[in-house]
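With one protein chain removed, the remaining protein chains of the complex are shown where they sit.
A and B are the chain letters, set down in written order, and residue numbers restart from 1 in every chain.
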Amino acid sequence: MNLKVLFHINEARRWQMVFTNITNFINDVGPGNAAIEVVANGEAVTIFADNSDHGLLLEEMQKLAKRGVEFMVCRNALRSQAIDEGNLPSFIKVVPAGITEIARKQVEGYAYIKP
Amino acid sequence: MNLKVLFHINEARRWQMVFTNITNFINDVGPGNAAIEVVANGEAVTIFADNSDHGLLLEEMQKLAKRGVEFMVCRNALRSQAIDEGNLPSFIKVVPAGITEIARKQVEGYAYIKP
Partner (left out) sequence: MNLKVLFHINEARRWQMVFTNITNFINDVGPGNAAIEVVANGEAVTIFADNSDHGLLLEEMQKLAKRGVEFMVCRNALRSQAIDEGNLPSFIKVVPAGITEIARKQVEGYAYIKP
């Protein structure tokens, strides 16, 4: 089994749930047995704002990135929230439009999950 | 690329997010390069109630309909909210059950997105 899963998040309050879901998923299928991508758009990107009080969440995000989870952020959402791309952690990738990324990944066989 | 995307909305407060998502998506892939459908069920259909204060949202919906976005509304939800189908904007299509429409579109290769 090599599952491919895309997690969609558009609300900042759901980041912890996303991380818990991913951690449980990796523990269940085993490291390296799944391709996991997170696409963040809408208000979820405020976790990257300068005045964000989400240091612990960003640490958890980084740990998952080191385990191979890919984190994609919507450029439209960043602009809408006035967040400078230069301030993003280095493991974050910016995509022009989050919706396009979500649609393309489903075409590539990724399962869609909205925690 | 000719992406097919279905947006599912069941909460009225999320209409603006749906419209923003769709607009960003069309701007990204280019007009005519994607098939886009919105299925509304549950409380989301209250946007069509007589006493709804959602005129600006309905204008935005109509603009997207003119750009080719299809809007489908669940008949069960309309009945549950006591909304007369005759009052719906002419570009809206009513389906017997929103869930059936969502399932069928995924079978047809539409990506599912829940803003």
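Here is the rule we use: a residue touches a chain if its C-beta (ideal position, glycine included) is under 8 Å from a C-beta of that chain, and two chains touch if they have at least 3 such contacts.
Keep in mind the model is a prediction, meaning the values are calculated, not measured.
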{"item": "Full-complex contact with the absent chain, from B:13, B:67 or B:104", "value": "B:104"}
{"item": "Contact set of chain A toward the excluded chain (per top definition)", "value": "1, 3-5, 17, 20-22, 24-25, 27-29, 34, 109, 111-115"}
{"item": "Hidden partner interface residues of chain B, rising order", "value": "8, 10, 41-42, 74, 76, 96-100, 102-104, 106-107, 112, 114"}
